[in-house]
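Below you'll find the structure, written out as structure tokens, and then a few comments.
Partial complex: the chains shown occupy the same locations as in the complete assembly.
Naming follows writing order (A, B and C), and every chain is counted from residue 1.
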Amino acid sequence: MCVAIPGKVIETDGMTGKVDFNGNIVDIMLGAVDAKEGDYVLVHAGCAIETVQKDMAEEIISIFAELESITK
Amino acid sequence: MKVNLAHGSGGNATRELISNLFKKYFSNEFLDRLEDSACLPPTAYPLAMTTDSYVITPIVFPGGNIGKLAVCGTANDLWMVGAEPQYITAGFILEEGLELEVLEAAVKTMAQTAKEINVKIVTGDTKVIEGSGGLYINTAGLGFIKHRHQLGAERIKAGDSIIVSGTLGNHQSCIFAQRMKIENKITSDCACLGSMVEALLNSGLGLRIMRDITRGGLGTVLNEVAEAGKISIQIEEKLIPIDPEVKGFCDILGLDPIYMANEGKFMVIVDSRDEEKALEILRKNSLGKMAGVIGKVTETGNQLVTVKTKLGGSRIIDVLQGEGLPRIC
Amino acid sequence: MNIEEIISELKAYDQQVNIMEVCGTHTASIFRHGIRSLISDKIRLISGPGCPVCITPAEYIDRAIEWSKKPDCLLLTFGDMMKVAGTKQSLSEAKGEGAKVEIMYSPLDVLKRAKERPGMTFIIAAVGFETTVPSYALVLQQIIAGGLNNVKLLTALRRVIPALEFVCASDTGINGFIAPGHVSSILGSKAYAELAGNYGRPFAVAGFEGEYILAAIYDLVKQKEKNKAEVHNLYSSSVREEGNIKALHLIDQYFEQGTAAWRGLGDIPDSGLYLRPEYREYDAGSFDIRDKQVDASSPCRCAEVIIGRINPDECPLFKTVCTPTKAKGPCMVSAEGSCGIWYRFSK
């Protein structure tokens, strides 16, 4: 099961760091992404697998807006 | 000092434990006689009896410890059937190597909690097993049923309102976070529900049934109630009270708050005409600030529990399957 | 468009469409959000081979158990693997007999422990798709950096694309795929382009919220209507076209492709990831694990469930003799397995 919500990097030395999920702070491997403090990351099995480029709530709104054009 | 097998021998070490610890903290006129059984005065009320064993790891956690659980949990089960908790028995199973200080802290908390709710711990037992410092406590409770006539699954009707007394998932999130060393500020909701319950029972409102929402979570409790009352239930996902931090915790581990254990929450079914008054009573209590109506009894006969999701979809809620343990991958 | 419009259009939809969601988390999300109740019965959602536990051969479990029973060896595994049957017993049963098996929450856990107990050999049960492989690569990196010689990986790592190709080639009537969310973060949305082209099937990359899934279904339904077979990335917040180059590089640095067995399906060429020769000393014997059926006479239809030929409720054992507490097949055991998810979310 993947962690659906992104977490915020609050501490990092490049390889590992602390990631905050709504107040839950977890030690995470950060070696597979280029994330600095303040960035949001997707996490899977204790490892950040991607930095999140934009807010998901916004993205959902924009997808709906675009769906007509995408599927045309 | 650590617990060793001698503490469970029944001889001198056991007696020292009893007098230095159990008698010291629990002392009351019934326990102090240290007879084979506690001898208690008669009562005219019908009786309620319940038992639970407490095996929680860690023994001490934010918001409480095993001792607090052992008193609250058993007292809560008595309140749920409209009984007033009176007496509690305490069976301790100690693993060799347990620090006596840890045991003492638990015992002290049990005594305090019992005092707060005016319950007496009247008899006990201690056994020591091989192991590595674990502590298990069983409590059995005896209550006097003063309000039984108001409660019963058979009183539930279609249209009745389902109320939960507060946010869900705090206890289990707190415990898992401790075990998995995830930092957060979530504390267990471990609490005695008596003040809320008694206020409801004394209110004259149309109450139907109460259940504390412990292991198995809301989903399991609702299914049990649906089965017992031969009714169906529909709740709304967005009405379920949940702390954002708990929500975040559940998201990390793929846990569903509907199935998570609580130790200071209950659900009560009330006549829908009384739901506002019931909420008012609950919210007046510091433990019930987040109480809310989460759904309705929809029909009788079918025994199905469904939830309307945030997107407006509908899904069936069964009892908890499996262990309710987190998986990560 | 807004969500209400999409839901009402999907609800009213009257053409038969078969959509496969590849990822177990998508399957769970579909149930949790009641997506099926929001769309037309004509739109059939089929769960694909998206659970790494379900497709791990029984022989892999056997080998893990072997390690866990060796003196001074301890096996670390994600929780889901515990109850999956090997050819003789599960890890959970082995543990009951004294085998040293512990559940890990992150492969990172092993590093501290391995340092503290140099006399103990730690075997990581490394299962997963491309999403999980970077974790193992990073752990290996730290194992090597820390000079630890008491950690090994028993791998059953699988690539998603060959599995999807297997499904496409089996022609089970799938009209489009909801591409897995996090696997796509690693591989990039481009990874599906060749399949889309070769087999004429559209792909929509989606996140895990219900809205993403509805959007993906809508997208796939529309693509089918228009006879399109494009890859649409609806999850660009988290999925780049080119994927996570750094993660892909990490995978490539430590692992190489090879034939691998999928439980119930048999060998699929290039579908496995194995430690490269220069790191073989860290391998715990992952290379020759084939798929012999646990019990050929078992009527478990996991293989058909995994490739989407049937839904779990079409298996005769589903809910009758096969339940999460007495699972007959791995799909029922794992929290990500289709059968388990179907069981938990339906009554």
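Note that contacts are C-beta pairs under 8 Å (C-beta built on N, C-alpha and C of every residue); 3 or more make two chains touch, one makes a residue touch a chain.
Only a predicted model underlies this, so the values are computations on that prediction, with no experimental measurement involved.
Chemist: How is the whole complex composed, chain label by chain label, with copy numbers?
Modeler: Across the whole complex, the chain formula reads A x2, B x2, C x2.
Heads up, the rule we're going with is that only the chains that are shown with their structure count from here on.
Chemist: Where's the contact count highest, between which chains?
Modeler: Comparing chain pairs, contacts are most numerous for A-C.
Chemist: Which residues of chain B are in contact with two or more other chains?
Modeler: 254, 327-329
Chemist: Among all residues of chain C, which ones touch two or more of the remaining chains?
Modeler: Residues 3, 25, 28, 78, 105-106, 128, 132, 211, 335-336.
Chemist: Which residues of chain B touch chain C in the complex?
Modeler: It comes out as residues 180, 254, 256, 304, 307-316, 318, 321-322, 325-329.
Chemist: Spell out the part of chain C that touches chain A in their complex, as residue ranges.
Modeler: 1-3, 6, 23-25, 28-29, 78, 105-109, 128, 131-132, 134-135, 137-139, 141-142, 181-182, 185-186, 207-209, 211-212, 215, 218-219, 222-223, 226, 232, 234-240, 244, 246-247, 250, 335-336
Chemist: For chain B, which residues count as touching chain A in their complex?
Modeler: Residues of chain B touching chain A: 177, 182-186, 244-245, 247-249, 251-252, 254, 327-329.
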